[in-house]
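Got a structure for you, written out below as structure tokens; questions coming shortly.
A protein chain is absent from this complex, but the other protein chains hold their places.
On to subunit A.
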Amino acid sequence: MSIPTAKLKKPTLKVTPSSRAMNISTSGILRLNRSATYARSINASVSRKSFCLAADSKILEKSSVQTPKHTIQVLDENGKDVTPRPVYQPDPAAVQSKHSKIFASDTSGGTMSDFYSTTYQTTTNASFAGAFTRSLFGSGSVSIGSQSIMESMSEEIEDPSSKRDNSISLSDVQVKREEVKELIQEEMLDDMVDLYLVESDTLCLLDMPAISVSVDSMEAESVKERNSRYTELCKNRTGNDKYMGRSMQTFNGASKTKEVQSEAITMADAATIANNWDMYDSFCSAGQGEVDLSTDTDKASIAEMIHQNHGPTRTMERTMSVISSSTIVSSSSSRMEMEPFVVPSESKPDPELILQSEEFQQHLFVMERIILENIYQPKLAAYRQLPTLEDPDSMPKAVPMVVSRREESSLDEEGPPTPALERLWSFSCELTTGRNVSSMAWNKRNPDLLAVGYGQFAFKDQKPGLVCCWSLKNPSWPERIFTCQSGVTALDFSASSASMLAVGMHDGTIATYNVQSREKTPVIDSSDCVHKHTSPVWQVRWINHERALSGEDKGEALISVSADGRISKWFLRKGLDCIDLMKLKRTRNDRFKRQVGEKERKSEALISRQAPGLCFDFHPTDSNIYLAGTEEGHIHKCSCSYNEQFLETYQAHKGPLYRITWSPFCSDVFLSCSSDWTIQLWRQDLFTPVLGFMSTQRAVYDVMWSPKWATVFGAVNEGRMEIWDLGASILDPTIVNPASPGVKLTSLLFATETDCVLVGDSDGQVSVYQLKNFTAGEGTQVGTLEDIIGSTLASQL
């Protein structure tokens, strides 16, 4: 295609200061050229077209892109060629040559147009890429040197000159023509290089012509004229056919509603209360976890626990609450035990297992006691001498107040209230009904624990014996039940090891039980012993020997007396074994005073030479001396040092002695009771009793000094229970309590710390009575007793 640029070889332009016209003309030319320059191949013949726009005129070009360079020659008024020399004159031969050549003043730039076209191409490309696309050009090698392109083409308006040196390498130029690199030679380095900095053309990016014109300017006149013409036109517009008003309506786009619905967002409230114990538990469990397990297992277990939704461990729940917000579940299961990071099992405990568990039994135990406490509270309080709490909700007794006042006044008239017994309760249950209470003993360490032995006295109707340990807190069921093969006849608790209970039985066996354990079998049994008793053991006692006896160890020893006439001391040496402290020999029951050590010489036919021993009692202070009572009615004073002879013999009773007790206050005085209906009070040095008491014609089974009052003792015979107060009367008992009909009272026991008496009967009941209104002072008791004795003796003389 022909290149119309050929025509533009040397267009002569008259450059005027007002270059507007020129602009227009130039643009016209530009337009032509535009089409041409898009062509790829530019005729090289259009070489040496150097042009440039008037640099010194303010030419605002329409767009830098569309500003081709034409070979314009500018002539001034004189016709001088003042064509600005081009900034860049590429020399195809020496494209790579020195910078100086570029700016050489010779306008013999060879293929300028080519160059321009290529650069223009690149510019176009660049411009399409972006206005400020220096970088693109910069990517190429700088081998071309610091050639500067026609900066006016791609340069920004503002910096025409400064960036000359930073040439934009024309990588594309290399596409077009081959460049011959001229080797930089030595001599070239020393040449002087001239650099010229020339202002480039101004690029116009935006042209906003002003809408206001200064009054002084040249155009003012024309502008004014035009304005006035316009105003007139506006006036004439209305009614003028030339002008019509017209309205248009815009279409409104049809609106469309669209709805979207999302799933309801479920919300759940989670709340937790950090309690004091909550934090404490977490702290404790966390501390335990660190100590016990490694951190790996910690994390693993925590992760596991998060996924557990129901776990029995408090720890787990607390970590859940720590890690994730826990709900009320955590607070409800807060009563879990502390199990450090044990992965809990999901299985619920079997209901049966619950019932068998230890804690359940313990709880049952406690619950029962509490229930009984509710029932027995007034009685127990009376026992313990506490003020009884009156139930505020119980129905008031239907006794009018007037009558009670009268009663009280009548009582006052009588004088001081009489001592009486009040029955509090009785220890009994269905196990014990029908059995005969044979012996009772308090535990030495726990005064609330009572051991009761059940066994028949008589030889006939023997049945297996029973030992029950009762607690004061549960009068309806014993704490321990031990069944023995034969009737129990004697009991005693040990003082040194308070849980040892010695039991003597009707067949002569002696057994010791440990009441702490739940075992039903005795700890040790004497049935294998060679020297065991062959007859019923009527009394056992734990005696504490202070002084060691001839090589034997100090401590507590078990002493027993049995109907085979032996008093034996039991000890543990490869099993239970005994040695005889004394053999009770028969002594003739005659009136003569007996000398110490006199033996029997009569050749009466006797069934046995032994006298059955029924009771004994060690001296309260001197544990070497003891008294033994026999079936004959003799009381022998013996010593542990002599096992052949008695020290003394007291004879007064005509029947078997059932009980001998030293007085706990007066060390010389002792009491004895027997089946000859009498109770005798003895003094150690007198061979006849000081006082004798007889109230009924019944055998007295048991007698006991009161631990609180020196002049008081209690006795129980078949039909009734009596409390004697020697300070009040030596002839009659102070308090008499008859037994229920058909029931025989068999044993008596004073409570050590309170004013209560326990009475056992043949029906298996142990009744607890409280002594009321018993005003026997303590201080002068001993003196009183001795006075009584003294006065009695004096009166006898």
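What we mean here is this: contacts are C-beta pairs under 8 Å (C-beta built on N, C-alpha and C of every residue); 3 or more make two chains touch, one makes a residue touch a chain; residues count from 1.
What we mean here is this: contacts and distances are computed from a predicted model.
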**Q.** Omitted chain, identified by the protein name its UniProt record gives, among "Mediator of RNA polymerase II transcription subunit 8 isoform X2", "Proteasome subunit alpha type", "Death associated protein 3" or "Dynein light chain roadblock"
**A.** "Dynein light chain roadblock"
Q. Which residue among A:L203, A:L372, A:A511 or A:M721 touches the omitted chain?
A. A:L372
Q: Among A:R226, A:H363 or A:R609, choose the residue that contacts the chain missing from this document, as touch is defined above.
A: A:H363
Q.
Out of A:A220, A:L355 or A:L686, which residue would touch the omitted chain in the full complex?
A. A:L355
Q.
In the complete complex, the non-displayed chain touches which residues of subunit A?
A. 275-277, 279-281, 312, 331-332, 334-337, 348-349, 351, 354-357, 359-361, 363-368, 370-372, 374-375, 377, 391, 393-395, 476-477
